[in-house]
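Here's a structure for you.
Note that this complex is displayed minus one protein chain, with the remaining chains in position.
Per-chain numbering from 1; labels A and B assigned in written order.
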Amino acid sequence: MDQGKRRAGIAVVAVAALLLMAACTSKPGTTPNKTVTVVGSWSGAEQDSFLAMVAPFEKQSGYKVKYQGSRDLQAQLTTGIASGNLPDVAGLPGPGPMKEWYAKKALKPLNFLDFSAYSSATPPGFADLGKADDGKLIGVFTKAAVKGLIYYNTKDWKSGAPATWDALNTAAQAAATGQTKEWCIGIESGGASGWPGTDWLEDIVLRQAGPDVYDKWVKGTQTWSSPEIKKAWQTFGEALTNSYGGSKYVVNTAFNKAANPMFKKPPGCLLHHQASFITDFFKNEAHAAPADYDFFPFPDINPSYTGSVTGGGDLVGMFNDKPGARALLKYLLTPEAQAIWVKRGGFISANKGVAIDAYPDAASKKAADLLQKAKVFRFDGSDQMPGAMNDAFFKAVVSFAGDQGKLDSILSGLDKVQKDAYKK
Amino acid sequence: MTQVPVLSSTDVALKPPPPKPSKRRGKAGRPAGPVHAVLVLMMVLWAIPALGLLVASFRTAAETNKSGWWTALVPPYHFTFSNYDYVLNRAGFWDSFVNSLFITIPATVLVVMIAAFAAYAFAWMNFPMRNVLFVVVVGLLVVPLQVTLIPVLSLFRDFQFGDFRLNGTILAVWLAHTGYGLPFAVYLLRNYMGSLPREIFESASIDGAGPATAFFRIAVPMSVPALASLVIFQFLWVWNDLLVALVYLGPASENSPLSVTLANLTTNFGGNWQFVTAAAFVSMIVPIVVFLGLQRFFIRGITGGAVKG
Partner (left out) sequence: MQIVSNLFANRLFLAIFVVFGVPLCLVGYILLVEIVVSRLGRKPAAAIRPWLWLGPALLFLGVFLLFPTISTIVSSFKDKAGVEWVGLDNYHWFFTTEGTLLALRNNVLWAVFLPLLVVTLGLVIAVLADRVKYERVVKTTIFLPMAISFVAAGVIWKLMYDIDPTTGTLNAVVNAFGQDPVAWLSTPSIDNFMLIFVGVWMLAGFAMVILSSGLKGISTELLEAARIDGCNEWQVFRKISLPLLRPTTAVVATTVVIFALKTFDIVYVMTSGNFNTQVIGYQMYKELFAYGDPARSATVAVVLLLATVPVMMVNVRRFRQQEAVR
């Protein structure tokens, strides 16, 4: 067993040598006052695009941007506030936590930005969402997403863009024959399962009951069991009934591959409702080519609210008021910076100064155009609700999709959460 | 016993095992067919998901969505290295690999040694409130890591020596992993050390050995199988940890371990999950090597037939 001892010795020496070698070859750190640390939800290919976007800034200003993507911004920033160990600039999970962190004096006001210039460059409804209760700007949008787009397979859908919801349903019913259903819906998404359905409901409420009801609903003053909201669920329920695979498929299929049957031959469905980022998934999950799909905007339901658009976006805020952080935020808001990511794909700019021509393909050109020309724009409603309400909404969508017969008890359950969640 | 024993797992000739001519020492007679059947069945059941993951790591996402992984095992093959290619060439991959070693090795050593001291005290020293204290220690095993983060981080924030702040350093990660790993480590080792025979410690004491001698030359060598399993698990848990590293190192740290780098392979909405499958196998290699390397301590008789009935 002496051999064993020798072997253990060799192992220790080997590990030591490995670590020493690694220690010697790694580069010394850069000086901290010329770096700007950034944490955001962008990772993978998005992270690469973000780094490409800040590369010119690093060259011009001499600052080094150190970026880290995070899967759970909320947990990382909440604990970061406790530890005092915060990034200079960070993506924010939503308007709710943003205001809370500003109240705790962790998030710094962005007084150095010209609000009116920023506001006029962004689509209506965006800029004000970044304000705190005291009216100070604390969060800005660089990246936007257009929601409520209805995608179709160009080979199978020949009815163009229907003007109204009824026209859409008539055309879809006529085309859906045999194996082919009207919709492809999948709402599974790990810890956030249900969110694709909340987007559906937001689109329906905005177009069916109008922006006023929408705003009251988001603020918690419109009950879930009210006729307007209930009707929206029933409308969504009709789409669920006419969807591929039935309720088991809907609740068990990940949203990212939900549209795959649309690209099969013969197609499993004709239409898929999703936000503009979904095209990345068409490519990755179904090997679809850009020519295979196109979209039209969610049609009007009630003609008095025509031209409504829902969307979302990524808020960015500042935790450490340093010259580097200010310079970076100013840079990120410029159309020149955003055009870099736009050209790389998968990015709808929140700045109207980015030319439509900069977008790399027809679908993203169309989505950006839709956002810039929107008459009524509303930000993602569930994202603005308090955390507990938002989560209950997600879960309600899942249980509704599983069994539509439970609608009344689901809505009264949501009413109960609403009473509790909006309390300060 | 009066000679100076050498600190080694094997030289402790407390009770020299009688020489056995048979090579099948400690094994019973030939195992019957059902034994093989049960083992093979278990292996197959356990390997199927892992095999599915392995196959998926060599396919594109679209392929995995289109047909079951088992269909990929027959020709024509459509395997691709692109997932591994992406993972291994990710910026910062090798740096974070080294960082993982820097974090995992000390965190494992600290837990195992500190727990061994404490376990020895719990098992073989007399002091008031011993059982109550021990129950508290083990009871802390149930404390969810998440609820500890904010109190501890706030404590560290207010606590600094001059320029040196604990939050955000690799030292903080070592200490945190040590704290979180101790309840299980103390529990496991106290149980094992407590079952060692009393006579050995008594005769050592009569021979004039102090507690330190008894600990290093009797208790530790005789607990090698338990220590080895503890090393395996502590290493594995620290290696795979994401939360502690993220929270104690803070944003964009130069010391980020592999788990942090690999967690960022997917995009915002969980796109490109196929890279996760390749990453799982890449990051699994080191813990598996540790597991296999420590297997030699799971050999019957290493403790010299210490545990009696």
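Observations on the structure shown:
The rule is simple: contacts are C-beta pairs under 8 Å (C-beta built on N, C-alpha and C of every residue); 3 or more make two chains touch, one makes a residue touch a chain.
Since the structure is predicted, the reported quantities are computational estimates derived from the model, not experimental observations.
Considering the whole complex, the residue from A:Pro162, A:Gly237 or A:Gly387 that touches the absent chain is A:Gly387. Interface note for the absent chain: among B:Leu188, B:Ala204 or B:Ile218, the touching residue is B:Leu188. Where chain A meets the omitted chain, the residues involved are 12, 15-16, 19-20, 22-24, 26, 28-29, 72, 74-75, 78, 96-97, 100, 189-194, 245, 248-249, 251-254, 386-388, 390-391, 394-395, 398-399, 402, 421. Where chain B meets the omitted chain, the residues involved are 17-18, 20, 25-29, 31, 35-36, 38-39, 42-43, 46-50, 52-53, 56, 64-70, 102, 105-106, 109-110, 113-115, 117-118, 120-122, 125-127, 130-131, 133-144, 146-152, 155, 161-164, 169-171, 175-176, 178-180, 182-184, 186-188, 191-192, 194-195, 197-198, 210-212, 215, 225-226, 228-229, 232-233, 236, 240, 259, 262-263, 273, 276-277, 279-280, 283-284, 287-288, 291-292, 295, 298-303, 305-309.
One rule holds for everything that comes next: only the chains that are shown with their structure count from here on.
Note: centroid distance chain A to chain B, computed from Cα atoms, is 38 Å. Against chain B, the residues of chain A that register as touching in their complex are 1, 4-5, 11, 15, 18-19, 22-23, 26, 29, 37-39, 41-47, 66-71, 75-76, 78-80, 82-87, 90, 189-190, 254-257, 260, 277, 280-281, 284-287. Those residues of chain B lying in contact with chain A across their complex are 8-10, 60-62, 65, 95, 98, 101-102, 105, 146, 149-150, 153-154, 156-157, 167-168, 243, 246-248, 250-254, 256, 260, 263-275, 293, 296.
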